[in-house]
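Just below is one structure, and these are the notes that go with it.
With one protein chain withheld, the remaining protein chains of the complex are depicted in position.
And now, chain A:
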Amino acid sequence: TGSSCESWDVKLLQVSTFAVDRGNFKTCDQSAFCKRQRALKPGQSPYRALLETLELSDSRLTLQLINDNNKVHLLLELYRLQGNMTRVKINELKPLRPRFEVPDVLIAEPPTEPLSVLSKDDNGVVLSLGAKNQRLIVSARPFRLDIMQGPEVLLSLNSRGLLAFEHLRLHKDTDKEEDGLWEETFKSHTDTKPNGPTSISLDFSLPGVEHVYGIPEHADDLKLKTTDGGDPYRLYNLDVFQYELYNPMALYGSIPVMLAHNTQRTMGIFWLNAAETWVDISSNTMLDFVQGSSEKPQTDVRWISESGIIDVFIMLGPKPSDVFSQYASLTGTQSFPPLASLGYHQCRWNYNDQEDVKSVDQGFDQHDIPYDFIWLDIEHADGKRYFTWDPHKFPQPKEMLQGLMDKRRKMVAIVDPHIRVDSGYKIHNEITSKDFYVKNKDGRNYEGWCWPGNSGYPDFTKPEMRAWWSSMFAYDQYEGSMENLFTWNDMNEPSVFNGPEVTMHKDALHGKWEHRDIHNIYGLYVQMATAEGQTQRSGGVERPFVLTRAFFAGSQRYGAVWTGDNAAEWDHLKISIPMCLSLGLVGVSFCGADVGGFFKNPSTELLVRWYQTGAYQPFFRAHAHLDTTRREPWLFGPENTALIREVIRQRYALLPYWYQLLYQAHKTGMPVMRPLWVDYPKDTATFTIDDEFLIGSDLLVHPVTEEGSRGVTAYLPGAGEVWYDVHTFQKHNGAQNLYIPVTLSSIPVFQRGGSIIPRKDRVRRSSACMENDPYTLYVALSPKKFAEGELYIDDGHSLNYDTKKEFIHRSLTFANNALTSSNLCPDCNFLTSSWIEKVLILGASKPSKVLLKMDGKETPVDFEFDTSMSVLTLRKPGMNAGADWTLLLQ
């Protein structure tokens, strides 16, 4: 849901302009530490490395730095991490109090590799980074780090001298009374800042790099822009009412990870800090290109955070896939979702009552449109008391859930983290008695306004609190819940309608830490505890499904993310692509935008186009604001119903491929929805493309996102490769811009020559109904008559794939006129009744005979050949999908 507090304020004022009220959110200038830090000039670093303090113990190097202006000592720690990464930590040597270090993001203490000193003199130290001729040079005066490979500088730290570490101090010791050091006021809110200034900053130079990506969440292009002359990109989880596009303002989630890419190398910078953070980007290329200079391009990046320490992971690639696995090794991978959650989700704020739910469910069957989940927003709960049901509208939740279960469908009900302060509410009373609420600066329970009115905010940073929250999802605690009820965590930035910038006061307390320190990770904890609760309720057997709006590095481990409260506008449809691509690059693969747009009413054309786009994005959910008119897929006339039905069916047919990609993402960290450059890293033409994308490596999608469009120009990458239109099987060469005329029914999608995609073409009313259905293999041959792909099968919902290796994972290869299925997991154990009903070979020539070789026997297979499109169809070969077999074309 969610309008935010702003909508609430606005409603009171009866103002109805459509746009974010920028005045509610800080610019860098209005954020004292950002302003202070940004005022520093480059080239004047006061920091010096005290080389005599260097200590090296196997894989950990420490070294003191001194700020020559104030003589404060810092401690630098350097680690070489396994998998081609370097970790740099900087903290005060002797802080007045401990400074916050972010827990629970790294999945484990990252394993290290030995470091060795290659040389050392008065100017600095040269360290060997082990493999591949990599060195780390520590320069003493001013302090600077350079990571080199051979003669090449890959990345430098403090090369512009913008390292700035505000040490903890006592108020009385403050030299001068500067504004915003010990107190700061924004609009009507005063931040008391009892710890004074605590901010940190560091700059990075990336020689040879012109393209940087990541640091979501922003409603902006995929390729990050330079921030000179404007505000830096801001990372501060905020509930922004009616957000605007193409600007660096903060949104609901923050992942402080940036990727740098050029034709030679991909690298990543992971800045592990959960406080408010700003990222400045500058580049020398803009000017130089104009002037035709031959100077090497360079991008400079600067990170500024309000508190905590500097803890940065430098992921050195070199391939894009290496960076993904490096980041995954630190923070984990995308959770492997239940198969059903890859189906279509029908949401609205709000389905009014049980009767409404029932009639929408029936509507899908009447119009023969598949769906898996129907969603309930905040109005389902009794007075916005989450974990309860409105007794008038939803008097028999189990009956309703059973009705859905009978159709093999599921439901999601919202559970937000703001808890209604109400002594008649069990959840509130238990949190109060266990003293689990966040405290305000005076130590009393922090209270703020949100949907239920006056609300408390559970302190999700406390492990005991999270354990208790998880236990609330047990079937005997969450009354009316059943195994087909899942959860949606909204407003977990956290949203506080009457708080500064619609969120929690920074001087609120989470145990000994200020909200300032932990802000950006609050939302992660909410989803973590919710997902854990869902797993627990099944005794650790079933996979959870939890959608979150706020997120942080590591959130990928707990479920899906959506891009928040967008609007029914064409530009919002367009921006859904770069927003999800950016998230995919930094680990969050299970991403989607509200299909149709949350605010306002979409035109029919926009709605159809949005379905066509959303069906090819990982998380596929339609959602609508309370004030919009109904927009279930069948309300726009039979032609449009048919168009929407068709694209949802395309989604369902491709579920085996989506599922396999999510499994791959879960295993390796590879994004599911990818920018083209991830698979074509040397093709500079792909570097800024964000109106089309890849699903895995094998499907290229160029959604139509222009009103009244009659054609789109898609870039088909890969010199010497071919792409097949998935609807017509027409073949196109790679490395070309292809103009595609479109009608309202067109969805330009291409399958890469050289790939094999399994589909289930018997689309039924929900994914569960398709469980035992046969597969059709779409074999798209490369010009060299080769293709490969995978097939992953398991029960679709349990954790047995993990705990008992109950899955089938097969490699499918077409080479030398033979298509072979071989086992990628011989010690796995799963039986399926699905079989192979059909094989389509695109780009084939006509064989004289086709034989199925299996269990030592050869049997002929019927086939048909379409000469005009060179498509060979093998009729009903019939082998079980888990078996070993070969199909021979002769």
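We adopt the following convention: a contact is a pair of C-beta atoms (placed from the backbone, for glycine too) under 8 Å apart; a residue touches a chain by one contact, two chains touch by 3 or more; residues count from 1.
Throughout what follows, contacts and distances are computed from a predicted model.
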Out of "Glucosidase 2 subunit beta", "BRF2 factor", "Sorting nexin" or "Mini-chromosome maintenance complex-binding protein", what name does the UniProt record list for the absent chain?
"Glucosidase 2 subunit beta"
Residue of A:K225, A:K358 or A:R764 in touch with the missing chain, whole complex considered
A:R764
For the full complex, which residue in A:D121, A:D173 or A:D406 touches the chain that was left out?
A:D406
Among A:T112, A:T226 or A:N880, which residue is in touch with the absent chain?
A:N880
Residue ranges of chain A at the interface with the undisplayed chain
11, 14, 16, 352-353, 355-356, 368, 392, 406-408, 626-630, 649, 761-765, 768-770, 772-773, 831, 833, 835, 837-838, 854-855, 875-876, 878-880, 882-883
